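The complex is shown incomplete by one protein chain, all other protein chains being positioned as in the whole.
Letters A, B and C mark the chains as written, and numbering starts fresh at 1 in each.
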Amino acid sequence: MSDSFTLPGLALDLVPHYLRPGRSGPPGASGVVLTLIADEDRFNIEARRGSAAQLLASLANSFGAAPVNGPKTIAAGGFDFVGVGPSRWHAISRGDGRAERRAALAAAALESATVLDVSHGFVTFQLSGRSVVEALAKLAPIDLGEQGFAPGACAMTQIHGMSVQLRRRLDGGFYECAVPRSFAGSLYHALTDAALRFGLTVEPAQAVI
Amino acid sequence: MTFSGFQLLRNALNGGTGWTPHWRKAEPKPAYDVVIVGGGGHGLATAHYLAKDFGVNNVAVIEKGWIGSGNAGRNTTIIRSNYLLPGNIPFYELGMKLWEGLEQDLNYNAMVSQRGVLNLCHSDAQRDAFARRGNAMRLHGVDAELIDREAVRGMAPYLDFDNARFPIIGGLVQRRGGTARHDAVVWGYARAADKRGVDIIENCEATGLRSEGGKIVGVETTKGFVGANRVGLSVAGNSSRVAALADMRLPIETYALQAFVTESIKPLIDCVVTFGAGHFYISQSDKGSLVFGGDLDPFPSYAQRGSLHVFSDVAENAMAVMPMLGRLRILRSWGGVMDMSMDGSPIIDATPIEGLFFNGGWCYGGFKATPAAGFCFAHLIAKGEPHQAAAPFRLDRFATGRVIDEKGVGATPNLH
Amino acid sequence: MLINCPYCGPRDLLEFTVKGEARARPDAAADLDSEASRAGFVDAVYLRDNPAGRHKEHWLHASGCQSWLVIERDTRTHEIFGASLVASDAEGAKS
């Protein structure tokens, strides 16, 4: 939504009330590190009827690679294109230069897709650490094994009664749980409860990664 | 033989040799006035009332397995008449009245226990909905009390009043509601019907419904053809399958409902408690087991088993409302096969085939309805016209729109 | 129960909601107020097939990819013979 927090007029709510940065659980190295990604660009892209092929071609043309029609991540043009459903993707981008990327995406998808800015619709928690898979296995009813959930894999699934987009980043060691914003407090509690016994560090909210 | 304490003593002294089968092991005669298909609680109750109240004694009940092998033996034994809609209240209240005199009527102790049914409410809107229901009950002469949080605490101090996700703000109580020993209801009706000459024929499956010129003439069974002037179908769980024998389609889908018992413990939960913010109800049997259940499995099923998803969901609900249950153990769970009708209310009606009558679509209400369903079905079969209390339970109500939808979820059986 | 979602792969029952028999909506007859039209809708809405055996059903992968699926399943054994998207989503699904 923004390249900085200082958009005129209104301040972004970057530090939700449920977030409790710090170290908890048994002593020793933290098995899980949780980071709230406070500000990211996230676009919901859905091909128009019959236009999926055209959309993919256009995206490939603009960004050098096309997303795949499946629950996987393809990095292209500064976006992670994550498959979330048939002919639907989330395009996620962080860091600088987002305004240009937004414009490029809008242009590339203009003819063949509907694009919605859903950056504020989701809250994303990033999880890492040696026990992250074990902690997530307590919550997610899906196979997170190395083969079942390779780097770049994405699963729309259910955690504690919430629809969660669970994703393993292409760099492998980081997992992300994106949840509709109103549920974020409950998901935060579910994640931190699950991770507590491994030793948990909650980092202060990070604005842009 | 009439059961009594005296008989019990007498037989204690003679080694129990005086006891005889509670019902004869009958084989089919060539023809009957009435054949009831289905030896569950409803079918046996129908036969009992046909013989006792409507003077029809030449009756056979045919059952494909052993009597009570369907939902009569797979429920959570709750009896109540705390319904909302005018279409339902008189019927279930007729049932409550029959429950109240059942043991003396049958000379069989079915352990009808009016220990009270408490429905918990968790929001102002829910309390108002309960008030609407309680008032409707009172207007129909049924007992109902709306109680506040402190009164709930008095009845059930072990509920989670302080940390719950959905706070308890009060409850609707029907003190005349309670439980009954489900198997004993089946056996009691069987014994009483048998005494009046009804043939109860087990291990006899209906394989065809024979009609001539639009009129029923009998039932094909695994024990041969059995002639009948009138045939009543009372086969909840298999209604669609049996109706298909007469080329009928029903506004019914079949789903599995799980139920659970814990190991026996000393008295802990006195009344029946229903959690209003989820799907959970619980009572304690006379033997000491906690008996409880929750939501339907969401997909049509004829398998008598449920899913882990609902198994877990029920436990979550239990812990949400009664955190003291944590260390108590589920001993057994099982799945009943539910006739879920399209509006959540039952069907007791004649069919397009003359002399063929249908009773089914009981959703979760089948056990508590046993006496009333038996009575009203007997009335319909004997007199050819519905009993007043069951008059709304017509097959044509879906075409006309006179549906009786307590929950207001429409034609989605898995949400009723 | 595990349902093999064509998009997501095998997923647990808890991610799905079930609508019931996969039956087509009746064609809106020329005369919407005719008896025939009403009978068609009564039939479709209330008199659904309820077999003990193979059954085609509409399921929604509600917590997953939000696709409506047609699932063919045995209601006696719970065996699933296949799950497909209710309407192949044009070229997108195939590319």
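Definition applied: a residue touches a chain if its C-beta (ideal position, glycine included) is under 8 Å from a C-beta of that chain, and two chains touch if they have at least 3 such contacts.
One rule holds in what follows: contacts and distances are computed from a predicted model.
Visitor: Name the chain not shown, per its UniProt record: "Phosphate transport system permease protein PstA", "Phosphoserine phosphatase RsbU", "Sarcosine oxidase subunit alpha" or "Urea ABC transporter ATP-binding protein UrtD"?
Guide: Not shown, but named in UniProt as "Sarcosine oxidase subunit alpha".
Visitor: Taking the complete complex into account, which shown chains does the hidden chain touch?
Guide: Result: the unshown chain touches A, B, C.
Visitor: Of B:Ala151, B:Val217 or B:Met319, which one is in contact with the hidden chain?
Guide: In the full complex, the listed residue that touches the missing chain is B:Met319.
Visitor: Can you tell me which of A:Leu12, A:Ala60 or A:Ala104 touches the chain that was removed from the display?
Guide: A:Leu12
Visitor: For chain A, enumerate the residues touching the unshown chain of the complex.
Guide: 1, 7-14, 16-17, 25-26, 39, 44, 46, 48-50, 114, 116-122, 137-138, 140-143, 145, 148, 160-162, 180-187, 189-190, 193-194, 196-197
Visitor: Kindly note down the residues of chain B that lie in touch with the hidden chain.
Guide: 3-5, 7-9, 11-13, 15-17, 19-23, 25, 65-66, 68-69, 73, 86, 89-90, 100-101, 103-104, 107-115, 122-125, 127-136, 138-141, 144-146, 158, 160, 163-166, 172, 178, 181, 183-184, 187-188, 202, 262-268, 277-278, 284, 286-288, 303-308, 311-312, 315-320, 323-334, 397, 399-403, 405, 407-411
Visitor: With the missing chain put back, which residues of chain C would touch it? List them for me.
Guide: 1-2, 10, 12-13, 17, 19, 25-26, 28, 32-33, 37-38, 40-42, 44-46, 58, 60, 62, 66-68, 77-78, 85-87, 89
The working rule: only the chains that are shown with their structure count from here on.
Visitor: Based only on mean CA positions, could you tell me how far chain A sits from chain C in angstrom?
Guide: Computed value for the inter-centroid distance: 31 Å.
Visitor: Which integer distance in Å separates the CA centroid of chain A from that of chain B?
Guide: 50
Visitor: Give the residues of chain A that touch two or more other chains, as numbers and ranges in rising order.
Guide: none
Visitor: For chain B, jot down the residues that touch at least 2 other chains.
Guide: Residues of chain B never touch two or more of the other chains.
Visitor: Report the residues of chain A in contact with chain C in the complex, numbered from low to high.
Guide: Touch residues, chain A against chain C: 47, 49-53, 55-56, 69-71, 83-88, 141-142, 155-158, 163.
Visitor: Quick check on the complex: what are the chain C residues that touch chain A?
Guide: That would be residues 7-9, 11-12, 14-15, 61-67, 85, 89-93, 95 of chain C.
Visitor: Under the touch definition given earlier, write down the residues of chain C that touch chain B in their complex.
Guide: On the chain C side, the touching residues are 1, 12-14, 16-21, 38-39, 42, 45-52, 55, 57, 59, 73, 75-78.
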